[in-house]
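Would you mind keeping the following structure in view while I ask a few things?
Apart from one protein chain that is not included, each protein chain of the complex appears where it belongs.
Our next item is subunit A:
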Amino acid sequence: MNASIIDPLQGDFPEVIEEYLEHGVMKCIAFNRRGTLLAAGCSDGSCVIWDFETRGIAKELRDKDCVAAITSVCWSKYGHRILVSSADKSLTLWDVVKGEKIARTTLPQTPLQARLHPGSSTPSICLACPFSSAPMIVDMVTGNTTVLPVSLSDTGNGVVPPSRNKFSDGSAPFSPTAACFNKYGDLVYVGNSKGEILIIDHKNVQIYGIVPIPGNAVIKNIVFSRNGQYLLTNSNDRTIRIYENLLPLKGGLKFLEESNHAGDEEDAFEKLKAVGSRCLALFREFQDSITKVHWKAPCFSGDGEWVVGGSASKGEHKIYIWDRAGHLVKILEGPKEALIDLAWHPVHPIVVSVSLTGLVYIWAKDYTENWSAFAPDFKELEENEEYVEREDEFDLMPETEKVKESDVNEDEEIDIVAVEKDSAFSDSDMSQGEICFLPADPSPDVPEPQDKFVGSTSKQGDSNQSASALSEEAGQSGRLTSHISTPLEAMDNSAAEDNGGTSSRRKRRSSELV
């Protein structure tokens, strides 16, 4: 795309708050696949979809039955559906384009996190992690729930929803178990309170592998990178761990089934551990050795090159960014409000964070004017270069004629129609009709008195100097410029209309060139 002319010298991670979005009190956020839309769940039960390009609200999903705070929001793979989990124990599945509710299920306990199956474009099954019981697979259409085992002794419990307060392994209540789908949704990775990652086939409700985490601290979050090659766990021992996914992306389940039959260890636990060691390999550990801070909402960047985690300390809004090699590259510090959710844009170096006050902050690179952009043949150098002049450069009459020769083959064939495939989205199936944006219908103007536009914005009064020559649309160069004097404060004159439909306000940095 435009990668060829963007300055490659700037780092690929955000640096400053560019803007904030406000609409009620937002609690959790999720980008769609391409990062063109941002869905935000609010404390009043509605879900707002922001058009990330214009930073305006594209749609609002509101259900009169659901007025409790939203705990998580999740897009389907191509953006057709959104799943919302709420504090009133319900899960709601929405059709994005129509803005209508497709299904609603109530669970025995409030789901803290709900993820739609990532493999299909119109998924109806999802993974829900309730407040203090085992994660379950919920079929939104039928309402069936399938509880997943959280430890080896759980296997075989079947479909009975837990009505007890403790896990079968005797661990304390109120410890939500983290879980996530892998990239194509054939496996579920569960992180339990014993510090083990369980690799589960959710269709057959069978554990295929166990990966114990060094230290065995309770796992709070478990997240895959977008390309499915890295897995991140966030544990109670204040450490974020990155695992490399050794399974093939599409054939993972088959590999595990074969390993299950092939193993010959007597002890089931050892066998599962052996299989697990072939699925995940510990790659890196991140912690803040100085402040030993707990982490909140860690995740990968869109290309998996960076890891971002928020500090869970109250009263501070700090975001740590590491590269995958383990070096801390940046700490972003925001206003003194606790951070409750975090997301990295799938494509751009932009991070979005939600603060306790309900505002969504957008962090982006600090744009410095690229002065070389203003001169066509200016070439930026990274370091000083010795310039060796031509033999005849300073001659009064140089031997070669001073003609700017085009060293381009003018007979070369040019293709103006063919488009290169976007390598970042290699697995996009174009037949599915991905939703990248919601149609923007201009909201009709409020009728206003006719004479408003004359004289209010421009200092030059009525443009009657438009003699017939000037009102020609053509550019008769030279004659025109002296007539039109633009007032220097040309910014933001357009704030005339204020469609008071939404209560969203934005703060914006001046985009005026100096």
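The rule is short, and it goes like this: contacts are C-beta pairs under 8 Å (C-beta built on N, C-alpha and C of every residue); 3 or more make two chains touch, one makes a residue touch a chain; residues count from 1.
Just so it is clear, contacts and distances are computed from a predicted model.
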**Request:** Select, from "COMPASS-like H3K4 histone methylase component WDR5B", "Mitochondrial import inner membrane translocase subunit", "Exosome complex exonuclease RRP44" or "AP-3 complex subunit delta", the UniProt-recorded name of the complex's unshown chain.
**Result:** "COMPASS-like H3K4 histone methylase component WDR5B"
**Request:** Considering the whole complex rather than only what is displayed, give the residues of subunit A touching the chain that is not shown.
**Result:** 1-2, 4-6, 36, 51, 53-56, 58, 367, 369-370, 373-377, 406, 408, 410-420, 436-437, 439-445, 453, 457-458, 460, 463, 466, 470-477, 480-481, 484, 486-487, 490-497, 499, 508, 511-513
